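Once you've had a glance at the structure underneath, I'll fire off some questions.
Here the complex is missing one protein chain, while the rest keep their positions.
Our next item is chain A:
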Amino acid sequence: SHFQKNVDTTLTDGSSFNASMQTSPASMINQYKFEEDADTKDIFVTVDNPESHVTAIETYITYRVMTKTTRSEFDSSEFEVRRRYQDFLWLKGRLEEAHPTLIVHPLPEKFVVKGMVERFNEDFIETRRRALHRFLNKIAEHPIFSSSEDFKIFLTAASGELTSHKKQGPGFLSRMGDTVKAVAAAVRGVRNRPQEFTEMQEYVEAFSQKIISLDKVTQRIVREQKEYLEELKECGPTYALWSQSEEELAEPLKNVAGCVDRCCKETEEQVKNLSDHLIPVLHEYVLCADTLKAVLRRRDNIQADFEAKTEALATKKANRDTMRDDLDKAEDRLEWANNALKSDWTRWQKVMRTDLRSAFVDTAERNVSYYEKCLAVWESFLHSQRTDAEGNGKVDFS
């Protein structure tokens, strides 16, 4: 990878920005010029093996997180830990705090209330597991996030260690201070947003709408398929019932009943595939769109803060030295944020393209497979009728 490792870019405390640690803005851009090179992938993470835990207070699920790596900063080459959803949330929060204008892949939602999906329903757990797996892999593939100390601890620490590490970090009051600053900045609003970020925002708005539409369309398809399945399920038994009144026709009718039933099973699987594979990915990118909006907002806030400080310096007479200091820091912070966002934006677009492309290709492949299986069912029926008829000497196929 091509980013400079000697600069510690992980900021566990987002508010204390040490400008002296940084080199020139140009080199900062270089820092973020990273190209994905699959051959140099040196860390592999999997999430599997959900298990439920029952305590006096609650029941929850943990997942096994396995890591295999050749990186020198890891003490060993293999790790196995168990993590629960809360831990993933914590990790995401830490990454966002440290890198307000980098794009963190979304986590699956806490709890799907609509349709009353039971939290411990097998399908729900499996869908969540896959999403958590994707999340960690996105982090591992990210040049900045993957070297995060919090990420390392998440992958390697025993449960007790993780709990105590979680308790560190910026206290409640300093977090409150950050929030107040952010709100103040938001209220102020940004005045001279660079065109490229406005274009980004427009893109994100449009993209968000499109991906939400795709999610809705896909869910509608699933609904229609399920209703089709309900009706189709009655066809087979009707043919079977008919066969009971017939003599010569009994065999072909029973055969058709069997074919319809088999097609029903394939349709059922087809519906499940859409629900299990395409919908979660579309859903993730709906959440991504929200993440992007938040990132753009945070960038705007950083700029608004800089603009406010610029104005203050121009108008106020007292404390000019401190203010100038603050202004310099704010300027650096803004430049840093802008460059980080620009690079990560490019990276994100590539990843999005790959993800959505492979999700749709996968869907198309599954549809082809569905039709191929149904085709085979009906062709075998035709074949049986052909050999039957030839056997009975009824029809001449020559």
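The definition used in the following text is that contacts are C-beta pairs under 8 Å (C-beta built on N, C-alpha and C of every residue); 3 or more make two chains touch, one makes a residue touch a chain; residues count from 1.
Following the convention adopted for this analysis, contacts and distances are computed from a predicted model.
The subunit not displayed here is recorded in UniProt as "Sorting nexin-4-like", chosen from "Histidine-containing phosphotransfer protein", "Prefoldin subunit 5", "Sorting nexin-4-like" or "Ribosome production factor 2 homolog".
Of A:L253, A:I279, A:V295 or A:A337, it is A:L253 that touches the chain left out of the display. Among A:E224, A:D276 or A:E311, the one in contact with the hidden chain is A:E224. Among A:Y60, A:F79, A:F124 or A:W242, only A:W242 touches the chain that is left out of the view. Along chain A, the points of touch with the absent chain fall at residues 203, 206-207, 210, 213-214, 217, 220-221, 224-225, 227-228, 230-232, 234-235, 238-239, 241-242, 245-249, 252-253, 256, 259, 263, 353, 356-357, 360-361, 364-365, 367-368, 370-372, 374-375, 378-379, 381-382, 385-386, 389, 395-398.
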